[in-house]
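What follows is chain A.
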Amino acid sequence: MTALLEVEDLRVSFRTADGVVSAVDGVSFSLEANRTLGIVGESGSGKSVTGLTIMGLSRGESTDISGSVRFEGDDLLAADDRRLRAVRGDDIAMVFQDPLSALHPFFTVGDQLVEAVLVHRRVGKGEARRRALELLGLVGIPAAERRMSAYPHELSGGMRQRAMIAMALINDPRLLIADEPTTALDVTVQAQILELIRELQAEREMAVILITHDLGVGGGGADEVAGLYAGRVVERASNEAIFEAPQHPYTWGLLQSIPKMTDERADELVPIPGRPPSLIAPPSGCRFHPRCPYARPSHSRIDPRLEPVGAEPGHEVACLLPERVRRNLWARLRAGATPAEARGVAEDPVLDESEREAAP
Partner candidate 1 sequence: GDDDGGSTEAGDGGGGSAEVGAPVTETASDAQKGGELTVLSAGDVDYLDPGKAYYAFSFMVLYPMHMTLYAFEPGNPEEAAPMLADGDAEVSDDGLTVTVKIKDGVRFSPPVDREVTSADVKYAIERAFTKEVTNGYVNSYFANIKGVDAFKKGDADEISGIETPDDLTIVFNLTRGGPLVGALSMPITAPVPKEYAREFDSKNPSTYGENQVTTGPYMLDSYRPGREIVLTRNPNWDGELDPRPAYLDRIVFSEGNDDATVASRQILEGKGMVSGDFPPPPAVIKSTVQGDTKELIQFNPGSGTRWVSMDTTRPPFDDLNVRKAVLAGFDSNAMRLTRGGELIGDIATHMLYPGVSGFEEAGGMEGFGLDFLSNPSGDEELAAEYLRKAGFESGKYEGPPILMVGENAGVDQAAAQVAQRQFEKLGFKVNLRQVPGDTMYTKFCNVPSSDTQVCPNVGWIRDFADPETVLGPTFNGNNIVPENNVNWPELDDPAINKAMDEASALTDPDERARAWADIDRMITEQAPLIPWLWDKFPTIHSTDVQGVNALWNQGSYDLAYTSLAGAGS
Partner candidate 2 sequence: MTHYIVRRLLWIVVLLFFVSTLTFVVFYLLPSTDPALLRAGRSSDPEVIEAIRVQLGLNDPMLVQYWNYMKDIVLHFDFGYSYVNNAEVRDLILDRLPATISLAVGAAVVWLVLGIGVGVISAVFRRSLVDRLAMGGALLLVSAPVYWLGLVALLLFANDIGAFPLFEGSGSYVPLTEDPAQWFASLIMPWFVLSATFAAIYARLLRANLIETLSEDYIRTARAKGLSERRVIFKHGLRSAITPIVTLAGLDIGVLLGGAILTETVFNIPGVGRLSYDAITRGDLPIVQGTVLFGAFFIVVLTLVVDVVYAKLDPRVRYR
């Protein structure tokens, strides 16, 4: 099976007054039809920029983009505006985080849907309207006829997001990029929307990129998860592996800082210390090293590459710790050890060996 979307070594940087922001710095992944990729990471890690770049929406005077984004073998980064416009909203569609600001406040929901049809299909207004109505029904908006003439602000948050999804799906895209589609919504509504996306995806064999900062959301919905840190993918794994055998201290941190409803009340959460790094002057070496409890001095010099994890297919990690040590650490953490306790492993002489290995 060939991949629907292949992103290779994508780099996006913005020239700003304060310096060059490397928002995305060498991201690669691929995605097949009918699959969902979850992209997770802290705020500012480059999730949205990745999504936008795929659609060519981050182009601009002060933006530098390199790498390749191949959609069905066709490099979108190299495509001209005309070609891009033909793809946007037709083959690839996007749903944004805040539906209130992402819908035009001065046009009715109906108009905005109809417009989306008319850009890509040579059909009459009436046909476009029918299609819009159909989609509103499909995404579960009751009394669709009436909602067509409503303005976005007249709908509730959930309804708006449904309308947004209807607009994205109206031309049967093969790839849907959903950028934090539920962050602005209540849990109950969030559940509704995620459910909806899942159903529609199954129906249409569509590929989905689900961007979220919540591993719960990403985990629940995605077949595969990519963890993003400071513009880089630090770990890529299947749904199963990311929760059961994560390999990167960053992933551990994300997992362990979430209070778990299913557990007994734990005494302490395990947060990731510090805060996300500056993207103008990112830390040298492993970008996570300043916040990594297991970092060794050499990690500030050596830049890890994304490498396959043992025998697991499709599991990749960019970490300088030897795999054995990582497995060991995760086992301890999972058993309830604090990072400090788990760090006992770090005293393992094997580690020093790895240090030597890794040194150039």
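In this section, a residue touches a chain if its C-beta (ideal position, glycine included) is under 8 Å from a C-beta of that chain, and two chains touch if they have at least 3 such contacts; residues count from 1.
Regarding selection, all candidates are chains of the complex that A comes from, given by their letters.
Bear in mind that the values here come from a model prediction, so they are computed numbers and not experimental data.
Trainee: Which candidate among 1 or 2 is in contact with chain A in the complex shown?
Mentor: Selected candidate: 2.
Trainee: Which of the residues in chain A come into contact with candidate 2 in the complex?
Mentor: 52, 55, 57, 81, 85-90, 93-94, 96, 98, 101-107, 115-116, 119-120, 151, 153-154, 164, 167
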